[in-house]
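Here is the structure we will look at, set down as structure tokens.
For this depiction, one protein chain was excluded, whereas all remaining protein chains were kept in their positions.
Labels run A, B, C, D and E following the written order; every chain starts at residue 1.
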């Protein structure tokens, strides 16, 4: 099982979620973060313009089985890319165990619905 | 050392924290996240009912030594389970190093208080 | 590639960010969390003082190449340390893959700017 | 009702000095301290309705990334329309004796001295207010009307387009319509159409413009499958509370005096709002299983808009009926009809204000009673004429506002554009249009 | 003081037309523009106290998951009690000459014409306000009183139970008690008990009901080991500021005229609030090491509640004393006594309003001075009778409100239930009762 963490532009969240859905990723968790990177944003405050490298972003994370990883990454890259500085990053790491609290199931089978 | 991440129902947070405390997990960090999964919630807005799969959840994370992992998972499953869709997930992963900032201690010993 | 997660005191964020900058860490992502640990904070509410172990903290995370890890940890410890209970923790883990969304680059080279 | 009488010999009173108030001749109107006291406050209360009242009511309903755009629109209209009003708007509406529009005699308030009594009055012919206070009071109505429209195209309008459209609209729609109905020389006023506090002039007028604007500008992206909960419901309630408070200035102030008529308008306004809020809560509870905060707030606003036209003509029992009907119809409108007809009136500026305005126009024709103002009786007292002229007024204003608003929106679109780009919309108008973010937690 | 005089021949004035005001016979009361101007505004200010004033003061103090429930309660009471008031509440309190309760003569405001002068007055026998304005002004008091109780059972009440209880309470507790004290025919009024703006009728009354309700419904789950910081302290301060503002309508309006008595009530109200706020800040600072925002806001409210009864009877020096005592006692009550006696009055509706109400009742008996109203002297001017009757009034109202509130709460519990389920409580009442979430950040 792999954990995927994607730091994306907030306004593109809807597109990414749909792309993931098409790539069979239905369970995700996300929250808002602040990112410091290459991109800069200009704001105005009382007659002054100032630039900030602190950008509001969204972090999406999900755990999935290995065979879905590449498809998922492709989906994110496709939907979250604008080509301009600040498109964000995806990180992949290993998950050693997983539990579905409702059923107590452990391991990969906790990640999908058997019917 | 293992890192445990549990995505739970917000209202059950108190129960989970107490269960963890009894399982010797005293150091935890948490924040609020939005989860997309099987569960749905209905809201009302101006004479219309609509359903949303975006549910407010809480993510609890802590790093602990290996021998505490199973006890901790049991504690979470016990306290966070309602048996209905949407009880959440627990993920376990490896931590290669840990530092206590106050003392500079590294490795497992940074995780507990020696007296 | 390693992922570093540091849970620090919010007021020291500026110092930590600058120290990381000097340690060649320019890309970071952070958000606010609540920590439960040894430290306690006293609040007043309607004529009563009460203590809480729920402390507002900030979690900084970044992924970097191995050779930067020790320098980065040193920078954090130096800048985030007050010596009092509650200085926080740093956790290190492995990242198996990394993608820069803008370019599609993968692996370590997605983490820095080649000029 | 704003059925006002312009005095033939205004010039006579021009010379009434404020020091002369102590010994007025019997027939000469004076500036009454009491009525002036009330109307100064009423004017300020109507300002409060726009900022921060309406601004927060609307602002809480949109997504977090668009609230500043709403607040900004309310402030910008307050600034722009105030200037328009003083420079020529007031004159267009209230000067002269043309049937269709005023002239420029009072442009820049030329010739209006601070000692002049208002040539307009309702129930108190003798005890009046200063003319310039009347200018200000009416000015606050001119401000809030275009601000209401902002609810229709929220979350996707270009700011420059919005500003240009609002100023044009204030000039070419609001000013003529207000002239027809509130200037005694206006053709609808002469036909006997009555609108106590602006149910037609303000609510139908803005409501129809909203519908037109919503249709023209089109839906927000993803509108169909988006569930868009309000980002800050306490702000919605704050706005609704301030609107309720300010509405007493709006309605009870429209008699231009602190007398029994004002008290009656206060009573009917409050009771209609309470009834409509209660009914909406009940409908939510029965049909959707739960009573809601946004629902009860919306209900109150529907009741307030519904009674506006009738407040100074009907009695308390009729106010209950008007409130209840407004609530039921608006509930159906925003919950059923809007979904079926599938247009995107973001904050229901038409569904609430426009629809309730219509109800009020007709209801005034039905429920007006000589017990409140001796000269005005409606259908229930056997006068069939009034309901006819009221319907005519509502329809005429709807048609005029509909056509001209469309035209102005089209002109604005050609000149500067009205629709934000898809990217601006998804980034959020706050940042895209104003380079500001409403809430930040940088420490 | 609301020690009002009903005119024997009300019917006489029923025929006073608003047009007759220009030439009043010497002895015939008229509708004064000035007093009416003030009282219209005062009425609107008391509305503002409930929504959004109290709604935000309470709403900011609860946890994020319960704020909408508080706001909703304030709006629902505004709607429901307004209707109750117009339909029969006003009549029960103010009509007839029964000692214990009024009759239904004024149900639906039957027979009250818009030209009628109010049969009730305080300092200005000749220059009065419209009767329907008096109805509205009193109605706002009937609304805010049950709203205060909402603080006692916050975060765990069932909405249906809340609504039923509030309407019953308004009818069976508020209406009789208001009749006893504010209707000149009431038995306590006849004994000489005085309550200028509602220290007993509103604050003791609601305070005792709060205590009873808090005890009946029981503690929130986990109450003992929960630390529950307010979720939005700026909202608390916003509410406190609006309450302070609106309280001038409440207290300075209770003389029903814009005269020296109103100015005195304004002065004592403001000074008592300032003193109490200052004292609470000092106590926090000394005893808890830091002055706090919630503390100074609570102190101001305690001072306002404390002076309410006395505002039109005492002078500025006494107001300082009353403010200081209210603050100290309420501080001790919520900080020490509540902890010791271990009950869960969530937002201290009893600890602040009830307790300060008692202080005000007794203080009026002590500090009333003939310098303010010639007919009312207290203990410091050698009149021992007043403090006795004031104590009696406070005790009688406390006992009556205590017993009947318990009974009504019990009946409500049997009929629809009062306590939210454990699950609803932990999910939060906003979502459980209203399917709404106060703040969302969906973009």
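The criterion applied here is as follows: a residue touches a chain if its C-beta (ideal position, glycine included) is under 8 Å from a C-beta of that chain, and two chains touch if they have at least 3 such contacts.
Worth saying up front: this structure is predicted, and the values here are computed from it rather than measured.
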> For the chain omitted from this view, which of the shown chains does it touch?
Replying inline: A, B, C, D, E
>> Touching the hidden chain in the complete assembly: which of E:261, E:349 or E:433 does that?
In response: E:261
>> From the list D:29, D:59, D:335 or D:365, pick the residue that touches the absent chain.
In response: D:59
> Which of these touches the unseen chain: E:93, E:178, E:283 or E:372?
Replying inline: E:372
> Please identify, in ascending order, the residues of chain E that touch the omitted chain?
Replying inline: 26, 32-35, 37-38, 41, 45, 63-65, 123-124, 126-127, 227-234, 237-238, 240-242, 244-245, 248-249, 252, 257-264, 266-267, 270-271, 273-275, 277-278, 281, 288-294, 296-297, 300, 316-317, 320, 371-372, 428
>> To test your reading of the contact rule: which positions on chain C touch the chain that is missing from view?
In response: 11-12, 14, 41-44, 49, 54, 56
>> Touching residues of chain A against the unshown chain: what are they?
In response: 43-52, 54
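Going forward, only the chains that are shown with their structure count from here on.
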>> Using Cα averages as centroids, what's the distance between chain A and chain C in whole Å?
In response: 19
> What is the distance in Å between the mean C-alpha positions of chain A and chain E?
Replying inline: 53
> Hey, what residues on chain B touch two or more of the other chains?
Replying inline: 31, 43-44, 49, 54, 93-94
>> Where in chain D do residues touch at least two different other chains?
In response: 227-230, 288-290, 292, 294, 428
